[in-house]
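Only one protein chain is missing from this complex, and each of the others stays in its spot.
Then we have subunit A:
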Amino acid sequence: MGFPLLSLILFTPAAGAAVLMFLRSDDAVRWTALVVTILDLALSIALLAGFDTTTHEMQFTETVPWVPALGITYALGVDGISALFVFLTALLGAVSVLASWVAIERKVKAFMVSLLAMQALMLGVFSALDLFLFYVCWEAMLIPMYLIIGVWGGEGRVYAAFKFFLYTLAGSLLFLIGVIALYFHGGETFDILALTARDLPFPVQAWLFFAFLIAFAVKVPMVPVHTWLPDAHVQAPTAGSIILAGVLLKMGAYGFLRFSLPMLPEASVYFSPLMLALSALAIVYGGLLALAQDDLKKLVAYSSISHMGFVTMGIFALNLRGLEGGILQMFNHGVTTGALFLFVGLIYERTHTRSIADYGGLMKVAPVYAVFLALFTLSSMALPGTNSFVGELLVLSGGFAANLAVGAAAVLGATLGAAYLLGMYRRVALGPASVSARFKIRDVNAREMVAILPLAVFVLWVGLYPKPFLDIIDVSVKHLLAEVHGEGSGQ
């Protein structure tokens, strides 16, 4: 066991949250939170820099006994898939602090503590190699997120926070039973790698698959358990929405990748048509709902359902392109939708309305804002040259290879995406400035630019030169596929 870089990444925000407790002035709190998240981001970049892309083995592993009587350990490690999300989490963490700089006026300290606690737990989810540790982090996130939505959210925040809490809790509890059952079927261990190596009989796999599916589907969220998402997104403060869309939704998909596929391969193959159908449904249904929205934030929220449908479709296409596309799309969605929520937040801070009908002609009053909004809107509809194009193309080609009808539905969904996104952009940014003129709208300031720019860089970088990103996940994905299809899984 070498230098505990992963623990450092995990405990930096946790320690930061502890330090914040002792600070008095709001500005000191903000700056400290920013420094902590930037430090964490730097550490996660160091992780990527030291990452060996030629092996699927877990790297930077650490193991410390935790509850030896039950075989529970504090075990961390990352492969290509998780390394990418550790980085994404750290990136969006810093962006969230910047996004809540002026948006959060009351109880700044408590908010930043929640935000940093969230970050520590999310990083824990992506780097846990022990199922118990994973579950603890997965579930503990409910507490800070519940507070973030419920205390700092909009008008209907209490209802939205409740709904979020109960949906995720109910889903996760069945997952817990699945985890315990897996523990006994897998030889009384919570070691994820050891459990992956086990061959479970198909009936066991099948019911475990459903126990896990409920938890992951709620988090993704897949239709029909998606209804908490629009409420939560609309009511959450901007930083909350960024975290929700950028990282939290990824956890469900990550769960499929880390548990369902490698541990329950036969069940995954067997149920993949069902999963593909649900994904196609999410893509089209989410797109249609987004088309009907007038609330800017709701539109982005429903588009998330549609986009996450692409992710699950890519995963359950169970071929190389689909999987790589799905994972890349998870990253892209985090960047792009995170940015879109940031933009919604920026305009809301200035106008205190989210109704699209209240805007118009932003191009004239806030040109920089409008230009960057265009970039992220185009990225969201997967225009060539942007990040989502690469991901969506891979998913579509994987999807068509898996099932023609599902691929066709996805294309329909992509068209819908173009319709609602272009419509949104036209009504918000173009046209006469008469409507939005009654608000005194300032263009983005330097602090906001600092939050926007890195996201914009990733939109173009992945769009124009996706190779480094695909390289990170490539070997891990191939290994995952081999495990699913039972080739070379004896290694």
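Note that a contact is a pair of C-beta atoms (placed from the backbone, for glycine too) under 8 Å apart; a residue touches a chain by one contact, two chains touch by 3 or more; residues count from 1.
In this section, contacts and distances are computed from a predicted model.
Per the UniProt record, the chain missing from the shown structure is "NADH-quinone oxidoreductase subunit N", taken from the list "L-serine dehydratase", "Multiple sugar transport system substrate-binding protein", "Polysulfide reductase NrfD" or "NADH-quinone oxidoreductase subunit N".
In the complete complex, the hidden chain is touched by one of A:Trp66, A:Tyr348 or A:Phe439, namely A:Trp66. Of the options A:Val19, A:Ala103 or A:Val151, the residue whose C-beta touches the omitted chain is A:Val151. Of the candidate positions A:Ala103, A:Ala181, A:Ala408 or A:Leu460, contact with the unshown chain belongs to A:Ala181. By the touch definition given at the top, subunit A reaches the unshown chain through residues 65-70, 110, 135-136, 139-140, 142-143, 146-147, 150-151, 157-158, 161-162, 165-166, 169-170, 173-174, 176-177, 180-181, 183-184.
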